[in-house]
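The complex appears here without one of its protein chains, the remainder shown in place.
To keep things simple, chains are lettered A and B as they appear, and every chain counts its residues starting from 1.
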Amino acid sequence: MKLLSAGWLILGTLSAFGAGAASREMSEIPGGVYRPQYGTKDEQVEVESFVLDNYAVTNADYLEFVTENPRWRKSQTPQIFADAAYLKHWIADLDPGPDSGPEGMSPVTNVSWFAARAYCRWSGSRLPTLAEWEFAARASESKPDAIGDVDFRQRILDWYAKPAKPPLPKVTDGFINVYGVTGLHGLVWEWVSDWNSVLLTGESRVDAGLERQLFCAGASAGSADPSDYAAFLRFAMRASLQADYAVGNLGFRCAKDRSPN
Amino acid sequence: MRVSILITIAWLFLATMLPATHVSHAAEVKGEEHAVLTAAPSVPPLITRKHSTKVIVELEVRERVGTIAEGVEYTFWTFGGTVPGRFIRVREGDQVEFHLKNHPDNKVPHNIDLHAVTGPGGGATSSFTPPGHESIFSFAALNPGLYVYHCATAPVGMHIANGMYGLILVDSKKGLPKVDREYYVMQGDFYTVGSNGDTGLQTFSMEKALREDAEYVVFNGSVGALTGDHALQAEVGETVRLYVGNGGPNLVSSFHVIGEIFDEVRIEAGDAINRNVQTTLVPAGGAAIVDFKVDVPGTFILVDHSIFRAFNKGALGMLKVTGKPNTAVYSGQQDQRIYLPEGGAVQTTPEPAPKPKLAANKAERIEMGRGAYQTNCVACHQADGQGIAGAFPPLAKSDYLNADVNRAIDTVLSGLQGEITVNGEPYNNVMPSLGLSDEKIANILTYVLNSWDNDGGEVSPAQVSKRRKK
Partner (left out) sequence: MIREACIIVAMFSIAACGGSSEHEHSAHDHADMPAAAPTGHSIFHLGSKWMTHGNDEVRLNALAGKAHVIAMVYSSCEVACPRIIADMHEIKDKASIDPSELGFVLVSIDPDRDTPDHLAKFAERTGLDESAWTLLTSQDDNVRELAAVLGVRYRRVSETDFAHSNIISLINTDGEVVHQQMGLGSASDEMVSAIHSLIHGA
């Protein structure tokens, strides 16, 4: 099931940290159906098979990207694509510094959606969709859908109880799920392509209001599983973002459609 | 640029939402000032100005590890670094410009719903902020009163359960009657994966929160936040006002001060005044203002009179009043009327789940005993072991205690009633059986024996077990 992305293999070796080969593996996520966190009780989301990075994109990976693409260096990026916090933990345009973790192997954070998207395109891939990400994140070490397991949920929630200061752990830390993907939980939040499909400002005069209940009445009416608090936290996080926001605990990984064969 | 848009939205929102009469208030607003924010139990200074002004409030959300009970840590989500959040004080008619900052090291987005705000979401819709960002919105303080504020980001229950609540006081134009002391007391219930007393960093248990099965119910964010050296202070003859809030998330408080009667209660912190009140309800997400004059010295115990919460889960605080006794009000010689609901009968409490760790040596036993003492004994015998004169005998340098260790074990095992003499003073009261494990009793007694000039020694669980079988 594990595939190596061709896009990764042809990349240059500009990284100051040498080749971070671990971060270039991808795994296939066989498609399936799941009930989304909110919506009607019988709503189902079907996810087609796709391929997902095994690890979040690291600072070392990102350094290669900005080295090749000066436009995405922190001093060069137009404000509309990234706010003032963009790569703020880096010392300079091409110097990730100590907060990027040993050999730059911490997940890159403080990156906007535009930046994450540009990176994935450059590497011959794309951001995963929200549905794809949520589908893959239901998996524990042993089974594809562990969301019903109290222990699994509690483990995810426990991450929120442990404040994380830079440098963040290495992307290879954490459990490997049944697909071979590491760090979907317990490392950083991750951008998805359609993060702004979550309408949660709760202001009915602004929104069509379909998901208001998630915002204020809070985590009960209309949601598929009101006790899946971890999912609520993820959706709230997405709802709070704008595309140019760079946040200290928010990184990303890339995905691809399954190759034709 | 985004900030300026936000402000515009907020103003737009005001313009469209407020009735014309209220908009006219805005015209009277003169000057501007930064709000003084205080951590509990302090209250910001009285507002003396007689006009409305623009008040700028800057509140920072921090997610940080703190102590919820002796040896027990918890990751609190806070408005201003403390639980409860900073006390905000404004005046009726003020225009409040609110800055909500979400610290960059935080993990999750937050917002604020102030019950003092007239408008959808109470400000929540205008203040939804991811880590490393700041939101600004404005509102008019239309209605005087004491209001709860809290985070309303999904999952709302979890944000509140982690400590995201506080109080905002909107002083009426006339102002409340002047008092000598003002304090900020706010109750909250907490849901930890570990049982009450389990040490180390505890995480939030959504299972218990859903069942409303709190491990801790506390005033001002932790067990002991208002006891011992942290007790509230007053002097005989002074008037005391408590701004009492309840953040919940689940439990309603039956707020009571043992040994005092509230002269005036502003019920639910509204305009209605009730007089001569013993216990007042403070709903989750609500508040009350209680005023009383302290006539005699002593330690007055603040409790949630759902009493297991007070004596077993932490909802207990103290007001220490110093000054001359007034025997006309209280003789000090008669039977105590301290509240012990079950009278002389022996009570048992369910044995908590076995502690994961047992004391390996005397030093550990003393240390663990210190924690257990804080949870089980301190309410009556006090942190310094001095007890309360006339009511609860001292353990410090106690002849009664040191004379007979087995008698001490029996007392903790089975409780005690009837008159005894300790250090020359008679005591006639009731001590319940606390239903503690052999290990815990051994730890507590070893701690007590090795504290406050007592004779030392060690009590083992085996010794306790032997006495239990007798």
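As a working rule, a residue touches a chain if its C-beta (ideal position, glycine included) is under 8 Å from a C-beta of that chain, and two chains touch if they have at least 3 such contacts.
Note that the coordinates shown come from a computational prediction; the quantities given were computed from them, not determined experimentally.
Asks: Among A:142, A:197 or A:259, which residue is in contact with the omitted chain in the full complex?
Replies: A:197
Asks: Please identify which residue in A:28, A:48 or A:93 touches the non-displayed chain.
Replies: That would be A:48, which touches the missing chain.
Asks: Could you tell which one of A:55, A:113 or A:160 touches the chain left off the display?
Replies: The missing chain is touched by A:113.
Asks: Which residue numbers on subunit A touch the omitted chain?
Replies: Output for subunit A: 33, 39-40, 42-48, 68-72, 78-81, 113-114, 117-118, 121-122, 124, 126, 129, 131, 193-194, 196-199, 201, 203, 205-211, 239, 242-243, 257.
Definition applied: only the chains that are shown with their structure count from here on.
Asks: Roughly how far is subunit A from subunit B, centre to centre by C-alpha average, rounded to an integer in Å?
Replies: Spacing between the chain centres: roughly 39 Å.
Asks: Please give the residue numbers of subunit B that touch subunit A in the complex, ascending.
Replies: 2, 63-65, 74-75, 104-109, 113, 120-121, 124-125, 128-133, 152-158, 193, 201, 203-207, 210
Asks: Touching residues of subunit A toward subunit B in the complex: what are they?
Replies: Those residues of subunit A that touch subunit B are 85, 150, 153-154, 157-165, 189, 200-206, 214-219, 227, 229, 232-233, 235-237, 239-242, 245-250.
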